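A single protein chain has been omitted from the complex, and every remaining protein chain is retained in its original position.
Presenting chain A:
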Amino acid sequence: MPLEQVKQSILAGNGLQTQDIDRIMAALLSAPVDAADIYFQSSHFESWSLEGGIIKEGSHSIEHGAGVRAISGDKTGFAYSDRIELPILLEAANNVKAIVRQGQQAQRRIDTYRGAPCLYRPVNPLKSLDDRQKIELLMRVDRETRKLDSRIEEVMVSLIAAYDHVLIANQDGSLAADIRPLVRMNVTVIMVEKGRREQGSMGGGGRSDYGYFLEGDRALEYGREAVRQAQVNLQAQEAPAGNMTVVLGSGWPGILLHEAIGHGLEGDFNRKGTSAFSGRVGERVASDLCTVVDDGTLQGRRGSLNIDDEGTPTENTVLIEKGILKGYMQDKLNARLMGVVPTGNGRRESYAHLPMPRMTNTYMLPGQSDPEEIIASVKKGLYARNFGGGQVDITSGKFVFSASEAYLIENGKITRPVKGATLIGNGPDVLTKVSMVGNDMALDSGVGTCGKDGQSVPVGVGQPTLKIDGLTVGGTGV
């Protein structure tokens, strides 16, 4: 059971017992705080990379530490240490409770042990293959990918795995634990033809072990897809500029949802009234074809968690239902201040960072339309099938995301590839322009990382093919 295993690795491994947590918590709660928690973490990480046909870099890291937090009203005191030792954590507790000027929470001993669902096996992915097998995997991907096209000039393959133990003690006397594996592989190819140089990139992963890449021939499929994208880009011409109908492909283009609405629906911005979506629950923010959820409970997905970083079990939270804004994603602090329940979205990059409301796997449910029918309905527009990253200004609602593979649609047909371009829109109204939703809902392959306030966390996105009647495409073809 994860709890016993984590208590062993983090507490016993550092000479601590459950009663020591009670002592640290008692120090935190000697002032009248509203909430307090202690977050223990132990992380193992490794990465391997291949380029130029050789195993170029490998690195390994072990980190551990604990963060101590006290909250009073909307005020937070926080300290952390990479030494999991009682005197140090007691001192941290004494420092952070100085934030407190009000509050009412009474002290309790740890008496509740939270079980958690099992969305992923508590395996150590670093040990799921021996080093020789990891290297053979990278070499095989390189070899097989290079065979695909004589124009390939360089292939880069990376393989990373993380293995996290977390233990979270709350002031309500609960102790929760999670064991979190995460793996990812990426393939990038550079191709040259007649002096023109283009790249293609594909990767994937999830909360699993390296065996994930050996299922079917998933690892080789990343190579094939990277080559296909580079081939398309070698043919791409100038992208159009201006406002036009845009059809987004299924899967990873779901970063539209992440940027356009996801961040704007995080509880902290809405409590503070700084989001373009503030105070709009119950209002129409999308066409009635759109239902969007944030779901941390999907089996094995990169954005999934058994419990969030405050010990709350993750949920499938409906954000938008048939176009109507239903609610926000919450951590404990913002839920309490807004008088709602936490949704299992309290996440932090590590013990050295404060939790915030963050997304898990954000996606749109499938609609009725055949994807081909969607393309056929467009007289002139852009079909964007793959994307790089995105960004949003949650206050003005303006968001961007950058297409890395796109085509012109002319008279209902995909005609020619165009160069990547940034698409820009307005979060609160972009989904109101969704006029067709495909029946081909797909989740991304497991490569997303979301940044907020300098903290990175793994996330997932997904969507069916979507038609948006008017989005600004930032090409050069004016």
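One rule holds for everything that comes next: a residue touches a chain if its C-beta (ideal position, glycine included) is under 8 Å from a C-beta of that chain, and two chains touch if they have at least 3 such contacts; residues count from 1.
Please note the rule applied: contacts and distances are computed from a predicted model.
Colleague: From the list "Glycolate oxidase FAD binding subunit", "Formate dehydrogenase subunit gamma", "Metalloprotease PmbA" or "ABC transporter permease", give the UniProt name belonging to the chain omitted from this structure.
Modeller: "Metalloprotease PmbA"
Colleague: Which of these touches the unseen chain: A:384, A:421 or A:466?
Modeller: Result: among the candidates, A:421 touches the missing chain.
Colleague: Of the residues A:6, A:38 or A:92, I need the one that contacts the missing chain.
Modeller: Checking each option in A:6, A:38 or A:92, the one touching the absent chain turns out to be A:92.
Colleague: Just one of A:181, A:390, A:417 or A:448 touches the chain that is missing; which is it?
Modeller: Missing-chain contact among the listed residues: A:390.
Colleague: For a quick check of understanding: of A:119, A:148 or A:239, which residue touches the chain that isn't displayed?
Modeller: Checking the options A:119, A:148 or A:239, the one contacting the hidden chain is A:239.
Colleague: So that we can see where the missing chain sits, which residues of chain A does it touch?
Modeller: Output for chain A: 48, 51, 54-65, 74-82, 92, 95-96, 98-99, 131-132, 134-135, 153-154, 156, 190, 192, 197-199, 239, 241-243, 272-274, 276, 352, 354, 388-393, 395-402, 419-426, 428, 472-478.
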